[in-house]
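Omission of a single protein chain aside, the complex is shown with its protein chains in their original locations.
Letters A, B, C, D, E, F and G name the chains as they come in the text, with residue numbers starting at 1 for each one.
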Amino acid sequence: MENNKKYIELDFAKLDMERTKRRGYSEAVFCECKTNEQLLKIFQTFKDNKTNVLGTRANIEQYNYLKEKLPDIKYSEKGRILTLTLQETEKIGEVAVCTGGTGDIPVAEEAALTAEFFGSNVKRYYDIGVSGIHRLFDKIDDINKANVIIAVAGMEGALASIIAGMATSHVIAVPTSIGYGASFKGLSALLTMLNSCAEGISVVNIDNGFNAGYSANQINRQIAGKK
Amino acid sequence: MENNKKYIELDFAKLDMERTKRRGYSEAVFCECKTNEQLLKIFQTFKDNKTNVLGTRANIEQYNYLKEKLPDIKYSEKGRILTLTLQETEKIGEVAVCTGGTGDIPVAEEAALTAEFFGSNVKRYYDIGVSGIHRLFDKIDDINKANVIIAVAGMEGALASIIAGMATSHVIAVPTSIGYGASFKGLSALLTMLNSCAEGISVVNIDNGFNAGYSANQINRQIAGKK
Amino acid sequence: MENNKKYIELDFAKLDMERTKRRGYSEAVFCECKTNEQLLKIFQTFKDNKTNVLGTRANIEQYNYLKEKLPDIKYSEKGRILTLTLQETEKIGEVAVCTGGTGDIPVAEEAALTAEFFGSNVKRYYDIGVSGIHRLFDKIDDINKANVIIAVAGMEGALASIIAGMATSHVIAVPTSIGYGASFKGLSALLTMLNSCAEGISVVNIDNGFNAGYSANQINRQIAGKK
Amino acid sequence: MENNKKYIELDFAKLDMERTKRRGYSEAVFCECKTNEQLLKIFQTFKDNKTNVLGTRANIEQYNYLKEKLPDIKYSEKGRILTLTLQETEKIGEVAVCTGGTGDIPVAEEAALTAEFFGSNVKRYYDIGVSGIHRLFDKIDDINKANVIIAVAGMEGALASIIAGMATSHVIAVPTSIGYGASFKGLSALLTMLNSCAEGISVVNIDNGFNAGYSANQINRQIAGKK
Amino acid sequence: MENNKKYIELDFAKLDMERTKRRGYSEAVFCECKTNEQLLKIFQTFKDNKTNVLGTRANIEQYNYLKEKLPDIKYSEKGRILTLTLQETEKIGEVAVCTGGTGDIPVAEEAALTAEFFGSNVKRYYDIGVSGIHRLFDKIDDINKANVIIAVAGMEGALASIIAGMATSHVIAVPTSIGYGASFKGLSALLTMLNSCAEGISVVNIDNGFNAGYSANQINRQIAGKK
Amino acid sequence: MENNKKYIELDFAKLDMERTKRRGYSEAVFCECKTNEQLLKIFQTFKDNKTNVLGTRANIEQYNYLKEKLPDIKYSEKGRILTLTLQETEKIGEVAVCTGGTGDIPVAEEAALTAEFFGSNVKRYYDIGVSGIHRLFDKIDDINKANVIIAVAGMEGALASIIAGMATSHVIAVPTSIGYGASFKGLSALLTMLNSCAEGISVVNIDNGFNAGYSANQINRQIAGKK
Amino acid sequence: MENNKKYIELDFAKLDMERTKRRGYSEAVFCECKTNEQLLKIFQTFKDNKTNVLGTRANIEQYNYLKEKLPDIKYSEKGRILTLTLQETEKIGEVAVCTGGTGDIPVAEEAALTAEFFGSNVKRYYDIGVSGIHRLFDKIDDINKANVIIAVAGMEGALASIIAGMATSHVIAVPTSIGYGASFKGLSALLTMLNSCAEGISVVNIDNGFNAGYSANQINRQIAGKK
Partner (left out) sequence: MENNKKYIELDFAKLDMERTKRRGYSEAVFCECKTNEQLLKIFQTFKDNKTNVLGTRANIEQYNYLKEKLPDIKYSEKGRILTLTLQETEKIGEVAVCTGGTGDIPVAEEAALTAEFFGSNVKRYYDIGVSGIHRLFDKIDDINKANVIIAVAGMEGALASIIAGMATSHVIAVPTSIGYGASFKGLSALLTMLNSCAEGISVVNIDNGFNAGYSANQINRQIAGKK
């Protein structure tokens, strides 16, 4: 296991050590289907290589196990995010994260914490969905100050379209699995967002706050001038 | 073929002559998969029995064939509606018919003409979709004067939710097959409308302007008749 | 946190205080994905603002937690409905709530309790599905006295079509997720209801008794003359 | 090409000459994706072997081509059925064929002609769908005289459930692709029929009148005593 | 609660007391979504009215509760079937029940027990699926002695086609939810069976052994009784 | 019809005259379901108001009709794009447009022409799909110079993931309906792109080159304008 | 345009000139969405580089256009295959191509011609589907002599399972879009084949005879070359 390789081989994983060089940002780890032991090896390896690392879809048990050995690891239960920060990234620019309802907040937090981790200032606008649209109108001027807007919504997912119809910056839409019946676990919101009649909107996978936060940060930092 | 039966048997159809008595309104005929000869027999029979009749999804060829024998039949190409009116129904109350875009107008006309045929005043508000939402806000006070609101939209179908979030009257949502790709011929708009986070909204089949117009008239006349 | 604002901002929600003025009826809260603490803050805020509030899809644990602090809150386990009534609404008109089977009763109760909460008299007709259609025929004259009819059914969902074919009032159809195999959690009943060959029928989301009850009450009260 | 083999090999097909011995009834040919030349060879071979043969989903051009060479071939345009009868089968028992609407008649005729070809008496009950349910009730006692009932319906497909709820004989349900929007080319009717809450009903493929007619005849003849 | 009514009204159900007269066989109860108390009332009422009754999809807890009060109730855990038999029905004719694999046995038992309860002799042929097709060929002559054949299979569901291609009697196919991945909980087997290129086969809902058993018995008794 | 309104009302459409002010770019017109007469009125109105306008999914007949009256209108048959440019927008920054195969070029051209119309320099990289991945590697350094990358691909749609795994800039993925069988008209490529295991990628509707081009331009100009 | 590059750049395509070196076989061209001019340039370029090339899904018009300029091009209308053979490949080993019915022959021919083009002997076994399973049993010993077996079937697609249950060599299953109704354009056959309870079977895309033929040849030649 050498330090100066492009990636480091564990028996169950190959850790990308050139991600920052190649793509601009360090690697993230999908924790959901990994064992405690696998996660510890992964985080320890990144720490040994002095590389920041983010873990997504982590549960509290995983965090409790890891913090014993890696006391500087941090966890947000709301966003199910683990972070191990060895060197701080300066936060620049601005990303707005909006949700349709209260139930969408965990996915929104995953997006917000990811964007912050990789170097963006984030403003949160929660529960501004279309059933009480005046709540959205009160905030739209503030939202429009951001370089990128993330719109997180389940059920019918109309929030993203409404915001895009009034925004100058690009909107990244995140459908969530909140809802029941014919929401089909986020399919309804996904289709709504893909078929938006407003332009300037693109979509990520259902509940994928991480990719939304990563993409928003990537665009925001290019705009803010630190590319 | 007797006049005083509950229905009249043709060899390919049984015409309901008690529809008005039983349900309040006369029968309607789905023209799409019927031959010219079948349609002529059906309309002639209703005429002989002095019963108004509405034909939906009729094409111009069917109309041209029928008007030779039944010169008092009327046709709207935009709404693909045939009407044979033997005794006028007084129009009362008010139904609002709204569309998201220009492409939704044929379905909206089917709804509007149906509601008018069965006895409602109708106001049309076309192309007020969410990509330019100020167009909708300019009209919402007028729309709110109606006893029932029909919202017709394809693509992402968010129009119905937005109107319902601001309306006091019930909204009947009609998804249309306008769109492409992941609109899946109206499925996207249908799911959006079913999952609306605004309450006071119900949905009919994709492109089913007829049922929306029938239902809106049915409700409107009950309301208008009691005032 | 001021009383005379359009909405009140909690850190996780924005409570709509103008819903009654704007739409005629006060707000309802979707309890399923909220914590006990969130629900308490929401109900307490509405109480402080002397506004009635309805909670849907609440479980018994949520109720037990809330009634400690809000002893006047009421709960129906059958309909999973929480109600906090600060000023009674007079019940007028009549809504009929029908089910195909015994398994559909929880959704029907959600609809019935919602319609009652917002001001409608409700009559219940349970287990009158099409496998024993004489049970329905015995009741149809009574059902037809209502201003609006709610038809709740799972499996093949034919109940709504049959009632609509014999009814003068509008039918709001609620597909339920009762069934197995190719019922696909309510999809079968949903499609049946959308494709009804009887007109005068509209559909809400699978298991969405709340929206059916809200919509039926909205229409019933307009007809009954208290708009 | 020998006569006394179990099947006869053409270069594009292997014709089953033992079908009657093995299964009780001679082979049927699916014409839709065959060329005129292929069909001629197939029908000629059966004729040469003195075996009755039925062709399904045949169009008028195919018939016109074949009757030149095989003048005793018969065609029903309504049911798209070709028949070449070399020895008559006595018709026994009774099969009832019912449709929900006029548009379902082609599929019903395919079923009826198939059952007649293979040896059943058939009675037709067309356009007795649930939007005017009294038409069905007038006929139910007659329908119940049949040994097997075929129920053909598109759109919501509720006809089969209603009949099964009142029938003593088995109901074979045939969903049709009649309808639009969320009928999804027969999927809605198919799901309705599969989820029927009435028992004593089984389902064949969308628009598959042939299999329904074959199956009904197979059961009817066993009951009528000629197994 | 009177004995000589067409049905008996409980507050949550209406029990059909004319089912035998109208349809030939007594009612069956879907136990899955009913409480112990509801089931007890239902079974007690049928007992009081001296009517046999069958319960489907019952679990062992429901049985344990019921047998306290109704000691003559019987339960098959394998088929999840409750039976309360007040007057025996003579078993006549023969129904064959076949499965593709061992995992399909619970659904097959539901079918077999239902057919026996309503009056058929049943022979079982289990684990004769197409991966070892010689097992099927050894049994086909015996299977062919039955008046009706039930074919139960999950995964690719080819068993029903193979049997139908060799059978003289009608085949009722039951897709099961056994399998994983692209079996989509029985959808794969359902589609296979609906699209069978062998004729003389009809299909019931996924896992619906009850309807298969009911239908097979209905047909078998007509054949055996020569009604 | 006044010039200084927020939008101009035609009888079938409401033309947004503040789009540039509100969102930064002028309106675009979806030509597919509009008549020649409707399109002429729309383009004429924009011309009268000295506003650039883009038409998408236009066919050659529509162009031929329009150029008679509006000789300065331009058309790209490959991209099905109409443009009416009254004041040129300076092109800045750089957008890369890549395709997997030759069949994806029409959608790619729609994206490229849209980005150019609204003010971006565009570089095209066509037929660099994953079946011959060395073609992509030869180009990746050039592609990486762009501020935004559009990846257009049908069939399995893997192109977007591969590029995103090697890119520093954001990738907008456009699934196309190219393919057959289980590509389900673009669904396969859409799902692939949504589930990309590379981050920094977002997705638009199937075949929606317009929205991809609009979004890429929107982001590119923000980046280029700040450098 | 140089000859010694890894690929040759046309303006609309990049032709892979190292395919044979890298993968063992030369490139194939998907003709369906290419213009005559594009195809001519592609085939001419391969000819100029003395490289064999295969075209799939070509229609007769494309062939007629190409043969004017490239008289040595060959076409099979049945398999929609164009071949330009500049140096013959010796045919070795054996591949068996089987179909369920006559309608599956075009896809089977695409597979057979592809395998022959790339160097395999092919034996054809057509119309041996499961509705007359003795036809298959007569041939199974011959089929088993092949190194690889291709099973092509639409509708319920059971052929592949049956063959795999009796074969020693690997079976490549090709679902076809032959069928109607719930065959959903090949989806039914695809799912059947994926869920086969026989092992030793793998599946390609619906109607993808080309990939089946390519894969069978690839495996067959490895086997034949080592014997």
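What to note about this one:
The definition used in the following text is that a residue touches a chain if its C-beta (ideal position, glycine included) is under 8 Å from a C-beta of that chain, and two chains touch if they have at least 3 such contacts.
Since this is a predicted model, take the numbers as computed values, not measurements.
In the complete complex, the hidden chain is touched by one of G:L15, G:A28, G:L66 or G:L159, namely G:A28. Mapped onto chain E, the footprint of the missing chain covers residues 101-103, 105, 126-128, 131-132, 134-135, 178, 180-183.
Within the entire complex, the positions of chain A that touch the omitted partner chain are 6-7, 11-14, 16, 18-19, 30, 32-34, 38, 57, 175, 177, 185-187, 190, 205-208.
Residue positions on chain F in contact with the hidden chain: 100-101, 129-133, 155-158, 161-162, 164-166, 179, 181-184, 187-189, 191-199, in rising order.
Just so it is clear, only the chains that are shown with their structure count from here on.
Annotation of chain B and chain G: jointly contacted by D, F, touch as defined at the top. In terms of their C-alpha centroids, the spacing between chain E and chain G amounts to 45 Å.
Shared interface positions of chain G, i.e. residues touching 2 or more other chains, are given as 101, 131-132, 181-183, 187. If you sketch which chains touch which, the pattern fits none of the simple shapes: not an open path, not a single ring, not a star, and not all-to-all.
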